[in-house]
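Only one protein chain is missing from this complex, and each of the others stays in its spot.
Here is chain A:
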Amino acid sequence: MDRKTPELRPAINEYFKDPSPSSNLFDNISSHAATDSKREEPAVCRIFQQIETKKTDIFDIIKPLEDSHNNSPSFDFREPTFSNTGNNSVDPMDIFNHEYELSSIPAEDERRRFAWIPSVKTKNTLEKASQMNHTLPRDMLTMPGVENVNFTVKLYENLVSYLGETEAAAFKSKTIDEVPQDEQGLKLLIEESNFSEALNLTTRLLAMYGQGPGQVGYPSKHTKTSLQLWFTRFALLVKICAWKIISKEALAWDDLDRPDLYIQWYKELYGNKYGTLVPFSFRLILAELPQYVISSTNVYSKLFEVLVGVKKIISNLDNGLTEDGRNVELTIQDRNTSKLLWYSREARVIHSIINCAVNQKDFKLAIKLLKDLIETPRLKYTIEHSRSLLSAMGRIYLQVGDLKAHGYFLKSSRLKPQSLGTLGENKADYRELIDAALLAIAQNNYKEAYKHFENAYIMDSNKVMALNNMATCLFYEGQLNNAITLLEDAIQKFPDLALNESLLSNICCFYQFQNSASNKQRLLKYHIISKYKNSVPDIIN
């Protein structure tokens, strides 16, 4: 079953053969799934991850140090055992370079991460009082509660009925009752992509805080842990596109600015500390929501509010104050680390605004913001990140049909590191091939695009995307059957990566058009597996 390279252009009659029996397919899937367990450490999207101390990754500067493990108040941070960055060499995936000496004192780290500036009204309340000596009126309380929804989908039984016990076993992930009923268990479920069960566990755990089903509108207690649970729940709801539920649950949180969400409100618990209980990523998710809710009037306002907050913090740091504007001495290392963190958060928020703008087809705004990120970076980007930004710019231009995209793709090419080895002096790299292919499609040259994607496929990068895009090109060239074969190939070779909403949407479209009975069977299986695997929204209908 292990073909070396895909038969990219087989003789035409090969495509007219009866499709390979599905048992083969699933043998292949299960064997692949077995090897999947030795996952690699996610090296990328370091936004808000952490790294080894003195290295140069802005998105990772919040890494806990060895000795900080036990101090981490809420979560016992488990060092990933599959780490492949054991050596201290610079991780090529780092997005920013910097020359600062960084701080690694856990207490400082907490302050930096949870710093936030309360609104004037909230600030007044917080200065005058705390939980010890004051009771907030109801309208100043944050009183969330989860919607009464059970996310359990009995898909595993379906899977067994389609695949049989043995093959289905490879896909079996833990159920809610097979994991510890705490954050660790929740983490396990998320790592297995069992989002439905993970959501159910958040329901259970939040009920213990008096924020379970039916408890919205009743006063309850907030802690860092409860906020982390809420963040996790929202992140998962976004992943499964449960917009109705999430927008209902979001109402109680309002602007995340009520006094009971600030650390200084709980003097008896946190002593003389300042900051918010709300994880920054939670703030961002809530700000991103309006674009997914049809009734929204201004999809940007919350995002820009967050951006303004971040900018205020940066300006406080620049002016020798703490993040939230208090006049307290910080060490240079501490201040620099904080700046890095908040610059990275600023970039992250701007990314979100750009995504929102693209989603709204507001290309002018997206282009302006991205141009600003490219031309006036707050920190030094790695070459790869710079190239990605330029590629992104080109792609946004292409979406509005502007062939000036080409200029950005060229700029990205020029940044290519000069060939390190002997070969490939003028050979296009993966990124160049993809960009060239997209441009060819814009010019209706699907043949050329196919060639570029094919060359990209040979390189060891996102092969599923290359295959999918090759299939798409074939389809536009009138080769429906070949397109289908390629996509089936992709599923066979990379079941774990390929069985997702996007690729299924394509294969679904092709199958429908081809309209043969065997396809429907296979499509159903793909759906069940991928749905079980990823909780993707139902697109079969």
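By definition in this document, contacts are C-beta pairs under 8 Å (C-beta built on N, C-alpha and C of every residue); 3 or more make two chains touch, one makes a residue touch a chain; residues count from 1.
What we mean here is this: contacts and distances are computed from a predicted model.
S.K.: Since a chain is absent, check the UniProt entry for it and pick the matching name: "NADH dehydrogenase [ubiquinone] 1 beta subcomplex subunit 7", "Trafficking protein particle complex subunit 13", "39S ribosomal protein L13, mitochondrial-like" or "Proteasome assembly chaperone 1".
M.R.: "Trafficking protein particle complex subunit 13"
S.K.: Can you work out which residue in A:E191, A:D254, A:D318 or A:D372 touches the chain that's missing from view?
M.R.: A:E191
S.K.: Which candidate, A:I105, A:A129 or A:V238, sits in contact with the chain we can't see?
M.R.: Among A:I105, A:A129 or A:V238, only A:V238 touches the chain that is not shown.
S.K.: Which listed residue (A:T122, A:T142, A:T472 or A:T485) would be found touching the missing chain in the intact complex?
M.R.: Of the listed residues, the one touching the omitted chain is A:T472.
S.K.: Tell me where the left-out chain touches chain A, residue by residue.
M.R.: Chain A touches the missing chain through residues 16, 39, 41-50, 60, 62-64, 72, 74-75, 77-78, 80, 93, 95, 113, 183, 186-187, 190-191, 193, 228-229, 231-232, 235, 238-239, 241, 279-281, 285, 348, 351-352, 354-355, 358-359, 361-364, 367, 370, 382, 384-385, 387-389, 391-392, 395-404, 431, 434, 437-438, 441-444, 461-462, 464-465, 468-469, 472, 475-481, 497-498, 500-503, 505-506, 509-510, 512-516.
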